[in-house]
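Rest of the complex left out; these chains stay put.
Going by the order they are written in, the chains are A, B and C; count residues from 1 in each one.
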Amino acid sequence: MDKIQVGWNRIEEIAGEQGVKTMEEVQDFSPRLAKMAVEFGYGDIYSDDTLDLKQRAMITLSSLISQGDQGTALTFHFKIALKVGLSKEEILEVINHCSGYVGFPKAISSLSHFKKAYSEFENENK
Amino acid sequence: MDKIQVGWNRIEEIAGEQGVKTMEEVQDFSPRLAKMAVEFGYGDIYSDDTLDLKQRAMITLSSLISQGDQGTALTFHFKIALKVGLSKEEILEVINHCSGYVGFPKAISSLSHFKKAYSEFENENK
Amino acid sequence: MDKIQVGWNRIEEIAGEQGVKTMEEVQDFSPRLAKMAVEFGYGDIYSDDTLDLKQRAMITLSSLISQGDQGTALTFHFKIALKVGLSKEEILEVINHCSGYVGFPKAISSLSHFKKAYSEFENENK
């Protein structure tokens, strides 16, 4: 199986149908960006077993919180974090932990994105 | 036991004597910054058991890599990560994972800080 | 009086009822993040008299402008700045000053957040 297919399978596994759809929207407007994100971002990076999906979700969230993500990527990855099995409490603690390393404004902004993402996730999975 | 003492104990537990010494140097020049870092940063944040020390190390490293830390905090926390039990391979994979989320320049800069921190840690612990 | 109560009093003093309400919303979803923000952010940091509230407002605004805050924290702190007595002209000059240190895009984004915050503040205080 080639790397691009590995990547799409991985997105479906960790982000579900919603995740696939989000990436397909990227693909509609920029096929090359989607190809690189899927092949490298998912096919390559996630192909290694040194870290499991829960650990990768925590690392990703910390990165997005720390770079002040505007909400699109945070929402996407908060849902992935819930889907791969992190609890609401664990995700809240990732935000708490980050507050000491990036300050309260980014922590609190991220909290409001999580609040929305959590509520959407609950609705999509009941 | 009051929170400041809890904080100092926690630093010794996760960062060892070297870590205590580093924070004491902060304290010499700015007692109030050290007090806040120890009380809040270590006494408060690390007082919760929802995440374990390995998970916290991964989240901290991702935050520092993502904010382009100049090396001081990264070196301190790479050593903590090794001390609380993350393997060299797991730490390298934290950096690899971050490359897709913050780009290669920050990943490769962090790698060179890790190379130096790892070598120092090996020397300090043999 | 314990530190958490000192913090809540301080929020009410500098941010008014609106500010208390905003922090209570954080508390509803994440009691621990609110506790840390109130105790450390307000109880600790603002407990020192070396800088007065106007100076702290300027420093906070410069930090938020410089880190490209998405608007939530900027709006909150623009209102605090007005409440503790900075004039509209002084706040505009904080933004002007920052333009040389962080560039025009962040300055102009902040200006649009201030425009909105200023108008809301005027309505809430007439």
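A few notes on this one:
The rule is simple: a residue touches a chain if its C-beta (ideal position, glycine included) is under 8 Å from a C-beta of that chain, and two chains touch if they have at least 3 such contacts.
Note that the structure is a prediction, hence the values are computed from the model and not measured.
Number of identical chains making up the complete complex in this structure, 3 of which are shown: 6.
We take it that only the chains that are shown with their structure count from here on.
The angle needed to superpose chain A on chain C by their Cα atoms is 120 degrees, rounded to the nearest 5. Look at where the CA atoms of chain A average out and do the same for chain C: the two points lie 30 Å apart. Averaging C-alpha coordinates per chain places the centre of chain A 24 Å away from that of chain B. Annotation for chain A: residues 92-93, 96, 99 touch two or more other chains. Interface of chain A with chain C (complex): residues 68, 70-71, 92-93, 95-96, 99, 103-109, 111-112, 114-115.
Considering their complex, residues 32, 36, 39-40, 44-45, 48 of chain C touch chain B. By the touch criterion given at the top, residues 26, 29-30, 32-33, 36-37, 41, 63-64, 67-70, 72-73 of chain C touch chain A in their complex.
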